[in-house]
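I have a structure I would like to understand better, so I am pasting it below and will then ask my questions one at a time.
A protein chain is absent from this complex, but the other protein chains hold their places.
What follows is subunit A.
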């Protein structure tokens, strides 16, 4: 029994460590192939940051609700005078 459990432990170590290394080696190769394929055939479109920078600014200024509120506030202020 004790001999057997020692044997099982050694088996577990050899096969376990072996599978971890084999699997991660395969993963390294697959990752390298994947990266080179993606970079060669599906390169990312470059001008990404442009629309992101444009969008938020005009949204604040042209907001009709905000304009209405400002207008109402100005009117009220003038009416007081």
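Rule of thumb we're sticking to: contacts are C-beta pairs under 8 Å (C-beta built on N, C-alpha and C of every residue); 3 or more make two chains touch, one makes a residue touch a chain; residues count from 1.
Here is the rule we go by: contacts and distances are computed from a predicted model.
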* Given the options "Oxaloacetate decarboxylase beta chain", "Chemotaxis protein CheY", "Amino acid ABC transporter permease" or "Phosphate-specific transport system accessory protein PhoU", which would UniProt use as the protein name of the unshown chain? -> "Oxaloacetate decarboxylase beta chain"
* To do: Mind listing the subunit A residues that contact the chain we can't see here?
  => 2, 5-6, 8-13, 15-17, 19-28, 30-32, 34-35, 38-39, 42-44
